[in-house]
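The structure appears below as structure tokens.
Removed: one protein chain of the complex. Kept in place: all other protein chains.
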Amino acid sequence: MKRFIAGTLAVAVMGGGIALAKDANKIVMDGSTTVGPIAKAFAEYYMDKHPDVNITISESGSGNGAKSLINGACDVGNMSRPMKKSEKDAAESVGVLPIEHIIAMDGIAVVVHESNPLQGLTTAQIRDVYTGKITNWKDLGGPDLPIVVISRDTNSGTYETFESLVMKKEKIAGKTEYVGSNGAIRQRVMSTPGAVGYVGLAFREGVKPIKVNGIEATPGTVATRIYPVARPLYMYTNGRPKKGTPLYDLINLSGTPEGKKIIEATGFVPVN
Amino acid sequence: MPTTLGTMQTATRIMPSLLLSHRTRLRQRVGAALGNGLLLAVTSLSMLAVFFIFFFIARDALPFFRLEGVREFFTSTHWYPSAGEAEFGALAMFVGSGLVTLGATLVAVPLGIAAAVCLSDMIPFSMRQVIKPIIEMLAAIPSVAYGFFALIVFAPLLQQQGGHLLAVATWILGLPLVVLGVIVFSDVATDRLRDRPRLVIRVILMALFGGGALAGLAWIGHTLGALKIASGTNALNVSIILGIMALPTVVSVSEDALQSVGRELREGSYALGATRAEMLVKTVLPAAAGGILAAVIMGVMRAIGETMVVWMASGNAARIPSPWYNMLDPVRTLTATIAGDMGEADHVTGSARYHVLFAMALALLVFSFVCNIISEKFIRRTRQQAKG
Partner (left out) sequence: MRLETRKLLDRSFTGSGILAIALMAAALIVLLAPMFIRGAGAIFFTATIEHRRFMLERFNRGNRPQLEAEIKAARKARAPVYRMLADFERCLATGDAAERRRYEKPFRELKKKIQILLGPIPGAPRPMLMRNQYGQTRWDRAQVKLSRVLYREEWDYSDPTRSGIMHLKPRTADFAGTSLEALFPYLKNNIDRMLLPRRTVYWQFLTDTSFDAHFFGGIWPEILGTFYLTIGAMLFALPLGIIAAIYLTEYARESRFIEILRTCISTLAGVPSIVFGLFGLAFFINTLKVSSSKSVLAGAMTLALMILPTVIRAAEEAIRAVPAAYKEAALSLGAGRWHAICSIILPAALPGILTGSVISMGRAAGETAPIIFTAAVSVGKPLALWQVFTQPTPALSWNIYNLATEHAAVDEIRHVQYGMVLVLVSLVLLLNLAAILMRARISKRLRG
């Protein structure tokens, strides 16, 4: 019995000791579900070339990414919106210096079910739908079907961008259903004939994006900034990554030709 | 069996302690007390844990009430934590939690008590060994698997066939009830009459009320069948799944309560000429009422504390359904709000947004604590009644 206890303690101390040695070969990414596909593809590409590095990715929302970066719980904060002043102030108050890296361009596509005959809406009409003024598709010239409005949770950068570019600070109706990720909006809209939602460019498969103010959401219109609801995608780090570290290579992957091809393959628009 | 030699050997080992010095005996006593204290400390860790949980949750919840006050949280349905002028009305979430718990209770309690009665009194022992594993398997399935089922299988089913399913359920539940009710009612109503006219009047009554009730049932079935459910992730979906999750708890605790009612009560009832149903309904169930109430309360605790199922399949709309009992509307519960909104802002960026989630957690904690105390009291009372 005594030997057993002594043995367990010894193992625990050893394990703790090894663990205390700084884990230089891990990169923790946390944040936006929009940036998720890019982050996952980058991580896989990088880990393929460097098998000793472990890159873990959480997709809990842009707000969470900022918070984790400030708390020191992650190395890279993926965000689909810029950091707010309150977040930057909070970071400075604990000695964290958030450095912004723009890695891609994205457009928020407003999507409906494939059976919905609607071709396009104006931002004003979208605003009315989301504030609850319009509740049936027939008021927009469509079929007699109640509108199932789907939006993102409040910790989402996509939500914040949508709110500031389309909602113009008006409040979303109470009856809106909230889901936690781009993928979830896509799935709900794909399976519900009366639904409407908004997703990033990479999530347009299987649903019908409609024109906003007459302009379609495609990589082309986003790249040329014609599309009205376009936005950059960010990765934030604490301080500038040192050249030669895995973190540096990962962040700057978006500037290399391979990285650009990856971004295009996932459906987003690479930046120059 | 210990041999005399063995006993003598052990005795010689003990004997010296009687001849030990005062210091050694003191050391032994201190050692025993220390050991006792160490054990107590480890055991108290669980008590510490509860206190810590309450402390940490309350500590992070109170700043919200200091910042925003109490009234808006409990009375307003405007939930806009991230807007410029943030509003933190959580009434819709309280109602949502309450609604899905109510629905789950409506599903779990009748089924659970009926199943518990069946298990304790009607089924032979050998079959019990087969049925108890079914209930334990239902209890063991992880909540995320239930949530997966609710979202991927049940929600599309409700959207495509929802009306028909509801109509079928109405008929399955309603028809036996109607038939039974009509027969019993006609019997009771014609109790005082003599044989010949009684038969005639009974038949007339049965035809009249039976026809009317069946027509009513048909009408309900028809309106439900024509119903088009716009969104399959709603309160009905979650209530049914939560009810199934709470069933095992209700069944096992009710069964315990029924078993603890002694045989004398049952045998006495039989001796007075009761049928089994009358014995159960009129004597055993009332005697076990405390335990059954405890079972219901524990089912409620299970339903209200569930996170994954409601997060995935309740629709998460921060609004009181209109009218409040409309189960086909999406709702949002406290647990799903905590899981979904967690971490948008924390105490570093400081704000009511972080603390309001802890306020919700505090509400949940207090509610489950109160439920726990009440159900413990009922269980203790039934146990005492059974003993004495």
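Every chain is named by a letter (A and B) in the order it is written, and numbering of its residues begins at 1.
The rule is simple: a contact is a pair of C-beta atoms (placed from the backbone, for glycine too) under 8 Å apart; a residue touches a chain by one contact, two chains touch by 3 or more.
Keep in mind the model is a prediction, meaning the values are calculated, not measured.
Colleague: Using the document's definition of touch, tell me which of B:67, B:137 or B:200 contacts the absent chain.
Modeller: Of the listed residues, the one touching the omitted chain is B:137.
Colleague: Give the residue, chosen from B:92, B:115 or B:213, that touches the chain omitted from the document.
Modeller: B:115
Colleague: Determine which one of A:65, A:157, A:183 or A:241 touches the chain that has been left out.
Modeller: Of the listed residues, the one touching the omitted chain is A:183.
Colleague: Take the complete complex as the reference. Which residues in chain A touch the chain that isn't displayed?
Modeller: Residues of chain A in contact with the hidden chain: 1, 15-16, 18-19, 23, 26, 28, 33, 36-37, 40-41, 43-45, 47, 54-59, 68, 71-74, 114-119, 138, 141-145, 179-184, 186-187, 190, 193, 202-203, 205-206, 258, 261-262, 265-266.
Colleague: In the full complex, which bits of chain B touch the chain not displayed? Write them out.
Modeller: 2, 6-7, 10-11, 13-14, 35-36, 39-40, 42-47, 49-53, 56-57, 60, 110-112, 114-115, 117-119, 122, 131, 133-138, 140-149, 151-153, 176, 180, 183-184, 187-188, 191, 244, 247, 275-278, 280-281, 301, 304-308, 311-312, 335, 338-339, 342-343, 357-358, 361, 364-365, 368-369, 371-373, 376
Following the convention adopted for this analysis, only the chains that are shown with their structure count from here on.
Colleague: Suppose each chain is reduced to the average of its Cα coordinates; what separation in Å results between chain A and chain B?
Modeller: 37
Colleague: What does chain B use to touch chain A in their complex?
Modeller: Chain B reaches chain A through residues 77-84, 92, 155-156, 159, 230-233, 311, 315-319, 329-330, 332, 340-346, 348-351, 353.
Colleague: Please give the residue numbers of chain A that touch chain B in the complex, ascending.
Modeller: Going through chain A, the ones touching chain B are 60-61, 63-64, 66-68, 70-71, 86-87, 89-90, 93-94, 145-146, 148, 153-155, 159-160, 163, 169, 171-180, 188, 191-192, 194-195.
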